[in-house]
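Just one protein chain is left out here, and the rest sit where they should.
Each chain gets a letter, A and B, in the order it is written, and its residues are counted from 1.
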Amino acid sequence: MATKASRASARLMISPAVILLLGWMIIPLSMTLYFSFLRYNLLQPGPTPFVGWENYYWFFTDPSFSAAMINTLVLVGGVLTITTVGGICFALLLDRPMFGQGIIRIMVIAPFFVMPTVSGLVWKNMFMNPVNGIFGRIATSLGFQPVDFFGQIPMASIILIVSWMWLPFATLILLTALQSLDQEQLEAAEMDGANWRNRFWFIMLPHMARAITVVILIQTIFLLSIFAEILVTTNGGPGVATTNLTYLIYVSSLLQFDVGIGSAGGVVAIILANIVALFLMRMIGKNLDA
Amino acid sequence: MGQISLSQVTKSFGDVNVIPPLDLEINEGEFVVFVGPSGCGKSTLLRLIAGLEDVTSGHIAIDGQDATDVPPAKRGLAMVFQSYALYPHMTVRKNIAFPLRMAKLDQAAQDKKVEEAARVLNLTDYLDRRPGQLSGGQRQRVAIGRAIVREPAAFLFDEPLSNLDAALRVNMRLEISELHKQLDTTMIYVTHDQVEAMTMADKIVVLRAGNIEQVGSPLELYRRPQNKFVAGFIGSPKMNFLTGATAAAYDAQTIGIRPEHLEVSRDSGDWKGVVGVSEHLGSDTFFHVPVPDSDDPLTVRASGEVDLKRGEEIFLTPIQEHLHRFDDQGLAIR
Partner (left out) sequence: MARAVPTRTKWFNTATAGTLGFLMFFPILWILILSFKTEEDAIRAPLEVLFASDWTTQSYGAVQERSDYFKHFMNSVTISVGSTLLGLIIAIPAAWAMAFVPAKRTKDVLMWMLSTKMLPPVGVLIPIYLIFRDFGLLDTRVGLTFVLMMINLPIIIWMLYTYFKEIPGEILEAARMDGATLREEVIYVLTPMAIPGMASTVLLNIILAWNEAFWSLQLTSSDAAPLTQFIASYSSPEGLFYAKLSAASIMAIAPILIMGWFSQKQLVRGLTFGAVK
């Protein structure tokens, strides 16, 4: 259907989007890169000299940096494990015949639509508060010492909250993938003598493999930027126990007003995200051809 | 109205040349079928005529007027698509009326024409339904209705029956032929099914790799195929081909003989063979007989009464006047 005239107008129609996105990408990115080589603190007016790799040096040697890197990995890894394994189980369960499937599915999915600040605060106060929270009440009534979630196991608590929010996402996508599996394939396997475990292992899981990869990659992109949940619950503490990379950069740039070091951190975060994005893009690109 | 001529038309997609220079004359009121295996360029050719693709070079004239650069809507042609391409959000009535609405015809005239088309196509009861609520055959008729109301110079059909089941296909074949008799308008019909071509066409155009292999009436193509490709493509079951010494005996590289032109005998004949698989259709029986100089077993058509057992030794004799001879280029020797 492509004729010459339509090509030209097509280019014209794409250009606003391209120009905006290009500007959105290039201007802030180059500014971040530029700032990361300056000594630039908003609290110290005056010249902002070029200092080479100094900011990177300070950022990397800051003990909170290594802590933040480890925290980021633990947070992302923990949430990914829980949501992927849990999501597979939920999807398999929801795919089975039952009564009121629609309502149950709605209940499982609901947490995904809760805004991060709400889930952070609700879990922190109504559930994890050692005195008035439900967990504390249950522990006390059973005669146990209540757990001080954010004092004793801060990172695990955050992982729990974030997993609650993302488990529905994994479930929904894996369920969609599972439902696209041809029932005749499963029946054929059954005729071939495969029991349930074999059918799961050799047919369902390979069928879901793609979706699982997509879930992992997309979640990683979002989980690397977890911020609001930490801000409203622990403020990165106690100490730096729940400070991830995103939060550390926020602290150094907007709380300590050190633009230089904050920017250096930003560059590091971009590089990290790009490594994941590379794999994700390859998967999506493949699908575009199919 | 409805005379179309193509001269030196070519089409390339990028570096791929789909249609080499091609000339074709389609006369007024003719039912022309483009037939060929998939990927032979027949659909592309139809889309060039429709104006949905630009020709790379050459000219297309409709009723003597150069139409090469005329946009599709202005060519006065109507097309029925393989997927029917009905507008899913419009009722049948609106679908059929759409071209009239685009032509800014007044409402009364639109209604009249839609009613008329619906009556011809037995769609009157379905006018207020949506395409999603119709069966395959009904959708097909709506697509035809949408084409009819425009009173086009020619109808273009792009494999219109390929989404229907076998029984319905036979029905629609008759309906379209009947429509052609009634309207007496040029129809160009693309199919990969030689049965459709044989049963419907006034003129068949056999295409292979964008080249016209032969143009002629169904019986011409059946009786005097110009080359091995056409010989093998037209006719069902397919023509048998023999090479080697058997062909050399007839002074040819390859000889071809249709299943219906082989005589069977238990006692004597030109070629000896052993009966393999047989297919009993009731009226006819097809025997598959392996012989030395043919890659595939020969197909032999016999009357339904003939009863030969698997493993029986028989003799086959080609009817001489129906024997086709081909040279090493695959061209017919006359």
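Criterion: contacts are C-beta pairs under 8 Å (C-beta built on N, C-alpha and C of every residue); 3 or more make two chains touch, one makes a residue touch a chain.
As the structure is a computational prediction, the values presented were derived from the model and not from experiment.
From the options A:79, A:162 or A:177, the residue with contact to the chain not on display is A:177. Considering the full assembly, A:20 is the residue among A:20, A:85 or A:205 that touches the omitted chain.
Between the chain not shown and the residues A:93, A:188 or A:205, the one that touches is A:93.
Along subunit A, the points of touch with the absent chain fall at residues 1-2, 6-7, 9-11, 13-14, 16-18, 20-21, 24-25, 27-29, 31-32, 35, 90, 93-94, 96-101, 103-127, 132, 134, 137-138, 141, 164, 167-169, 172-173, 176-177, 180, 183, 210-211, 214, 218, 221, 224-225, 227-228, 231-233, 245-246, 249-250, 253-254, 259, 262-263, 265-267, 269-270, 272-274, 276-277, 280-281, 283-285, 287-289.
Residues 50, 52, 71-74, 77-79, 81-83, 85-89, 98-99, 101-103, 146, 150 are the ones on subunit B that touch the missing chain.
Note that in this section only the chains that are shown with their structure count from here on.
One finds 57 Å separating the Cα centroids of subunit A and subunit B.
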